[in-house]
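One chain of protein is taken out of this complex; the other chains stay put.
Order as written gives the chain letters A and B; numbering starts at 1 within each chain.
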Amino acid sequence: MMNRFTTALVTLVGLAGAASAQTLINGAGATFPEPMYSKWFSDFKKLHNNIQINYTANGSGAGITAVTAGTVDFAGSDAILTDAQLKAFKDKQGFGVLCFPTVMGAVVLTYNVAGVSGDLKLTPDAVAGIYLGKITKWNDPALGKANPGVTLPGKDIVVVHRSDSSGTSFIFTDYLAKVSADWRAKVSPTGAAAVQWPTGLGGSKNEGVAGLVKQQANSIGYVELSFAIQNKMNYATIQNSAGAFVKPSLESVTAAAAASAKTIPDDFRVSITNPPGKDSYPISSFTWLLIPEQIKDASKKTALTDFLTWMLKDGQALAAPLTYAPLPKAVVDKEVKAIAKIK
Amino acid sequence: MASSAATVTPARPRGRASLLQRAFSGDALARALTFLAAATLIVITALLVYELWLGSGESRAKFGFHFLASSTWNPVTEDFGALPFIFGTVVTSALALLIAVPFGVGAAIFLAELAPPKLSDGMTFLIELLAAVPSVIFGLIGIFVLVPALLVIVPPIKDAFGDNPPFFLSGPFYGVSILAAGVVLSIMIAPFIISVSREVLLAVPRDLREAALALGATRWETTWQVVVPYARRGIMGSVFLALARSLGETMAVTMVVGNNPHIVRSLLASGYSIAAIIANEFAEASGVHKSALIELGLVLFALTIVLNGAARLLILATAQKGASR
Partner (left out) sequence: MKLSFRRKAVNGVMLCLTGVCTVVAVGLLFFILGYLLVQGGASLSWNFFTKLPTPVGEMGGGMANALVGSAKVLLIATCLGVPIGFLAGVYLAEYAGGAFASVIRFITDLLNGVPSIVVGIFAYTIIVATTKQYSTLAGGCALGVMMIPIALRSTEEFLRSVPGSLREGAMALGATKSRTIVSVVIPAAIRGLISGMMLNLARVAGETAPLLFTALDNRFWSPGLNQPTATLPVVIYNYATSPYPELHQLAWAAGFVLLAMVLIINITARSIVASGFSHKTR
């Protein structure tokens, strides 16, 4: 009995130590780019079998908290890091954190209304009104005005939002703050990853919101474009700042970034919601990888910088099939130079 | 009961004694080793309570007792209050009890008084297996079976009241709701009520039943007016036990309750519970937010301790009262 027990114990300890040959990197954060990141990290592993980058999508807020605490090696976030968060990181770790844009995506308003297919048009006031709880029925005139040919039912609008701290929420509330004075006054003057939602059901992560909208009749929620497409859900056309109704797509997201691409700041923190331009989709955004300025483990540092280089070159080509917009060339060039900042 | 009663081996080593036997060969060593284990238990528990107290410090300092009375939960302004979650936890558990107690006591009566012993044992075995089903499985059934079922069953009932439904059935119904959470919880706690109540009822002395029957009472009258009141305390104990279990349930609740951090009047509205919000927000929280979540955990812990303690006392009281089987 003793011998079998010790053999088992030794084997276990042996297994525990077997990890040495691989570089194991852990990241956590945004669900917004999850389809993209899971494809990238899976493909990157096929190319470099000894580098395993494990990304857990549990929301931008969780990612920022984890990378600040040091429990993960990097984070994904579509919420722009605030100055306070940057400072908190520096205070905790002793050095700063860098933001690297990876792709651009669109936050779309996906809905599940019987009889209404993919053509719903929403004005900024309509979106704000729905999420403020002011517009409560689908057949409200405010919605009907922009949709003359569509019969909207007289049912209550089931509003769905995020229940967790989310970059997608950040992008959405950033947009709402820009287009609605009411929203600024009642909920939040700037974009925020977590707010007190005036109304609605909470779903956890992009998946949760998509799931709720799919299940609930007469519901509306905000998710990243690829989630709506992968789940064959309808999403709305939104009126942009130039007055045109623009459908979210690769082209309209790319157009949204066009104005800011050349003037993007060195730390890459910029919002592209409600941009100028008649082809721009108004609720677009970059999404970032948050990587500490200093990485003590040399193999992890090399692995991450190798990944970033690959991502900026070959990885961008994989974005379009998943309906994420590749980064503008000006941004890519600037980023490649910025990789050197990781020590 | 102890099956291998015949194997009393005298202390004569045969060949190489096993590790266990050699370790225990010294009485002092054995006592020390086991004492060490008991001490480790105490240390771990003390550490846990200490960490909870420490972690919730920031929140306790900032909000004081007002934390328990405030219904704001705003991560932006960093203003947190426990009331919506205490409310949600209590209401979902109360609803669960409302459903589970009649069913549970009813089933316990059947199993203790009416069913032939073999059938009773067999059915109790199966019901106790229900207690072993993991919470996440109940959540799975909750999302994909119960919520759609409620979406079909509840609207007609609500419509039957026309324009003036009672306050607890008012408002829109999305499936995910306090009602759904209460129903799932009731299924999860029913086995505890059934199992313990059955034990307690079986422990009631036969003479009482026979006396009642001899006086001409029907089976039901005997049970309801004599046996159950006698076992009342033990049944209450089982209810407290079930309540303690339902307060801490996390996964099944968070999957069907709707995650809405507000106090609501209607069972059809979505709500929240303490365990659910910790599960959802802990990973992304830092600073005061995190401290507030840990304080919520402390509140939940305190509630379960009190209930478990009360349960134990009540069950003990009934067990001592009746003659043992």
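The definition used in the following text is that a contact is a pair of C-beta atoms (placed from the backbone, for glycine too) under 8 Å apart; a residue touches a chain by one contact, two chains touch by 3 or more.
Only a predicted model underlies this, so the values are computations on that prediction, with no experimental measurement involved.
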| item | value |
| --- | --- |
| Contacting the left-out chain in the complete assembly, out of B:Pro165, B:Pro205 or B:Gly297 | B:Gly297 |
| Option from B:Val76, B:Val90, B:Ala279 or B:Ala317 whose C-beta touches the chain left out | B:Ala279 |
| Hidden partner chain, touching residue among B:Gly64, B:Pro148, B:Pro166 or B:Gly309 | B:Gly309 |
| Option touching the unshown chain, where A:Ala30, A:Val72, A:Val159 or A:Ala325 are the choices | A:Val72 |
| Full-complex contact with the absent chain, from B:Ala96, B:Ala181 or B:Met251 | B:Met251 |
| Residues from chain A at the interface with the omitted partner, ascending | 12, 15-19, 22, 24, 26, 28, 34-35, 38-39, 41-42, 45, 52, 54-56, 69-72, 203-205, 207-208, 210-211, 214, 226-227, 230-231, 322 |
| Missing-partner contacts on chain B, residue numbers | 1-5, 7-11, 20-21, 24-27, 29-31, 33-38, 40-42, 44-45, 47-49, 51-52, 55, 102-104, 106-107, 109-111, 114-115, 121, 123-130, 132-137, 139-141, 143-145, 187, 190-191, 194-196, 198-199, 202, 216, 218-221, 224, 244, 247-248, 250-251, 255, 275, 278-279, 282-283, 293-294, 297, 300-301, 304-305, 308-309, 312 |
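The rule is simple: only the chains that are shown with their structure count from here on.
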| item | value |
| --- | --- |
| Geometric centre distance via CA averages, chain B-chain A, whole Å | 38 |
| Chain B residues touching chain A - in the complex, by the definition given at the top | 18-20, 72-76, 147, 172, 174-176, 258-260, 270, 280-281, 283-286 |
| Residue ranges of chain A in contact with chain B within the complex | 1-2, 5, 58-59, 61-62, 64-66, 68-69, 88, 156, 158, 163-165, 188, 192, 194-196, 201-204, 212, 215-216 |
